[in-house]
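To start, the structure itself, in structure tokens.
Excluded from the complex is one protein chain; the other protein chains are retained at their positions.
On to chain A.
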Amino acid sequence: MAKTLDKVDVVTVGVGWTGGIIAAECAKQGMKVRGLERGKERGTKNYAMIHDEYRYAIRYELMQDLSRETITFRNNLKMRPLPMRQMGSFLLGENLGGAGTHWNGMTYRFLPYDFQIKTETEKKYGKNKLSSDYLLQDWGITYDELEPYFDKFEKTIGLSGEDTNPFWGKRTSDFPTPPMKKTPLLKKFEKATKDLGYHPYMVPSANLSEPYENPDGSKINACQYCGFCERFGCEYGAKSSPEVTVVPAALKTGNYDITFHANVVEVLKKGNKVTGVRYIDTQTGEEFIQPADVVVLTSYIMNNAKLLMVSDIGEQYDPNTGKGTLGKNYCYQIEPGATGFFDDQMNVFMGAGALGMTIDDFNGDSFDHSNEGFIHGASISFTQSGTRPILSNPVPSDVPVWGAEFKKASIENYTRSLSVFGQGASMPHKNNYLALDSNYKDRYGVPLLQMTYNFTEQDRNLHKFITDKTVKIMKEMGAKKTEGGNPLTDYDIVPYQSTHNTGGTTMGADPNTSVVNNYLQHWDMENLFVVGAGNFNHNSGYNPTATVGALAYRTAEGIQKYREKGGMLA
């Protein structure tokens, strides 16, 4: 029934950042690469009418069609898993560019500490800092080993920034482009945090401060600070995305093509090798088999994990026995923060997705945790990304949420409130994991991915600690009234928090505790690579994509090595 296509050297499942990077690098090396993307083609010309909060930010025009596929969710093993019927907590990508089209572009490298978190924690705080319920692991690679790949990703996207942060890892080269404009609001945060003795720096931004041509010859324009960035595509081609960087670079070689409307449902295998993938044409319903020498899963953490599970590759993690690796170490992030209400009106509607400043004084292990009930921490940022009126109706907590008083206060405060927020690291816990659902299926008859997740004690302690810091900063910024977020309770899939999901297909040095090696080559299938934030063993206090991009570049190198030598690369 399924039609078998001609074999290619490399097939990627999904064409976002990871799929685009693998394609560009492998195609440049002369490999025939095919990208299979379940969504449609799109590009800068389709973002001409993008300044529409309702269509793009509220109704999620650019994002995944959940009527076809979603996940199921429960907080703990005792709860009945139910489908996430509407998008909320995180916004999944779809179509050319994936979530890289509508991301903000805040592009941080994870800290050297992150990659060796278990070793570092034990060295400094002993073996019992966290209970054995937390599945802390080193990543099987160091920051120094990954540095050249970070460098490469940053040069590809033309990252704008400044190297003034004393807490992050050593960089071998300068930022490709200078930092973005330091607006009056950013200066407010800068002054407040400096006065408190902290170390503010400009957020490394993929909204470029000036026009740039990357080493592949792709051109990225200068950001116009239009204020419609997060959740939107850039009509200027000024936000680095796969469509304006790696995808054209791959196409230029003549060795790459993309099949759209191709939803992959299975990875096919024989012995210790995979032979290709099976997909369904979402327009005709026809089935195809795409044979390939190398299969690369670049379909975001959810689908990467799901495809391995439905294809029965690797051993599913079981929280009751602790056995198995697939689905283990799923982590999210925690978002402590404070909102301040001011007297004067401010230009909050102007901005760019990654326009902001950050401090790392309470991130990683940059402060002493001996007396704290948690490890790691959070970056604390102020961003001016363009506040829009539907999504932003800030009122102090003693004001009702509808009616005359609400209307007045929400209008008054729209231009008179600011928020400072932390991106809190999240540590893996034995009860948080991904598996296959046994009740619900997607449009193609494949089981949905099931997520079991709740915040843990470590998260709650960290949340409280960082909330206090954000309140202090907001007060110092001059708010007449400051409110910190509520204490952390149970994870709730409804309100948006962040699209920083990690884990499930972890990397490491040991097949007993990880799914892929440090080239992201599957331990059981030597010609299968799995790329994405699913490889993270825990989640850090930053956005993930620079680290994902670096890992993708390393994978591309691994694929090249594999083609030369075969066998396991590590």
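We adopt the following convention: contacts are C-beta pairs under 8 Å (C-beta built on N, C-alpha and C of every residue); 3 or more make two chains touch, one makes a residue touch a chain; residues count from 1.
In the analysis below, contacts and distances are computed from a predicted model.
**Q** When one chain of this assembly is omitted, its UniProt record names it as which of these: "Gluconate 2-dehydrogenase subunit 3 family protein", "Glutathione-binding protein GsiB", "Lipid-transfer protein" or "Type-4 uracil-DNA glycosylase"?
**A** Answer from the UniProt record of the missing subunit chain: "Gluconate 2-dehydrogenase subunit 3 family protein".
**Q** Which of these touches the unseen chain: A:Gln116, A:Thr156, A:Gln290 or A:Thr339?
**A** Result: among the candidates, A:Thr339 touches the missing chain.
**Q** Contacts of chain A with the missing chain: which residues?
**A** The list for chain A reads 48-49, 51-54, 57-60, 65-67, 69-70, 73-75, 79-80, 82-86, 88, 91, 103-104, 106, 181-184, 203, 223-227, 230-231, 333-339, 344-347, 349-351, 353-356, 381, 383-408, 411, 413-415, 417, 419, 421, 423, 439-441, 455, 463, 467, 470, 483-500, 543.
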